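First comes the structure, then the notes that go with it.
Only one protein chain is missing from this complex, and each of the others stays in its spot.
Per-chain residue numbering starts at 1, and chain names A and B are given in the order in which the chains are listed.
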Amino acid sequence: MSWFRKPSSAPLWREEFSVFTADERYVNRRQFTKFLTLTSFGMLVGNLWILGRSLLRRAPSYPRLTVAATGELAVGGVKTFTYPTAQDPCILVRTAGDTCVAYSQKCTHLSCAVYYEKAQNRLECPCHQGFFSIADGSVLQGPPQRALPRVVLERQGEQWVAVRMEGETT
Amino acid sequence: MTPNPPQNRGLTAIDGAMALIVILLIVQIWLLSATLESYLAGHREAAVPGAIISAILFAACLALYRFVRRIDSDVRRG
Partner (left out) sequence: MFGMEFYVDPSRCIGCQSCLKACEECDTHRGVSMINFDFLDRRETIATAAYVCWHCDNPTCAQVCPADAIKKYDDGIVGSSLKPRCIGCSNCVLACPFGIPKLVPEYEQMMKCDMCYDRTSVGKRPMCATVCPSQALAYVAPATIADTRREKPVNTFWFGNQKITTKVYMMAPADAGSIAIDVADYTWEGNHELVPQTF
């Protein structure tokens, strides 16, 4: 540390723990500023981490999963399943006629489970009143910043099959 | 009871630098959260400019910290 300091006659401890309150004002401010700079560095590390993750990602491969039969749900009916892994809860909603949509059930705010509110025809998160559109999962209201990741469904005969996720970074 | 004028000026300079750092930190916090949200939503193009600007903000904080240290060193050991 010696090359940091200007040479002086008093040892470092005597200057840092000075008996004069006038000196203490400087020491306290300098130390707080150092703490703020460390915080700034921590956030830089966070941004670099994101950068690293975004550069190193490989395209993920998704399994195919049969979710439900076409006649299984009434209009407005709901079924929950897990896709692509058992740790990813998803929600399937039969919207109108013969169409089904499915989304990840983890709210993009703080991962509470969203549910389908039939009266309002939207996905709602009970924790902080975040509402998502049933059409594309975009945010209608509330603290969530990102749309709900969508499960892309394919109709295979009389089955609804989940083929991949869209709109998320794993 | 008032410190000597040179000491007082040093304190004012340090207070100003600290206020500036706090503002930069607030911007950096927002930048981190915005970059994170956009990355999680799958838009990976925000990561590079986010990292660059965060590095610039950190460099500014570091420069201000070194300024504070210089003032402290000058006033108390000058």
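Here, contacts are C-beta pairs under 8 Å (C-beta built on N, C-alpha and C of every residue); 3 or more make two chains touch, one makes a residue touch a chain.
Bear in mind that the values here come from a model prediction, so they are computed numbers and not experimental data.
Student: With the full complex in mind, choose from A:22, A:78, A:112 or A:163 the residue touching the hidden chain.
Tutor: With A:22, A:78, A:112 or A:163 as choices, the missing chain is touched by A:22.
Student: Could you list which residues of chain A touch the chain missing from the display?
Tutor: 14, 17, 19-22, 24
Here is the rule we use: only the chains that are shown with their structure count from here on.
Student: Report the inter-centroid distance (CA atoms only) between chain A and chain B in whole Å.
Tutor: About 27 Å, centre to centre.
Student: Could you list, by residue number, the parts of chain B that touch chain A in their complex?
Tutor: Residue positions touching the partner: 3, 7, 10-11, 14-15, 17-18, 21-22, 24-25, 28-29, 31-32, 35-37, 39-42, 44, 47-48, 50-51, 54-55, 57-58, 61-62, 64-65, 68-69, 72-73, 75-77.
Student: Spell out the residues on chain A that touch chain B in their complex, using ranges where they run on.
Tutor: Its residues touching chain B are 5-6, 8, 15, 22-23, 25-27, 29-30, 32-34, 36-37, 39-41, 43-44, 46-48, 50-51, 53-55, 57, 108, 145-147, 167-169.
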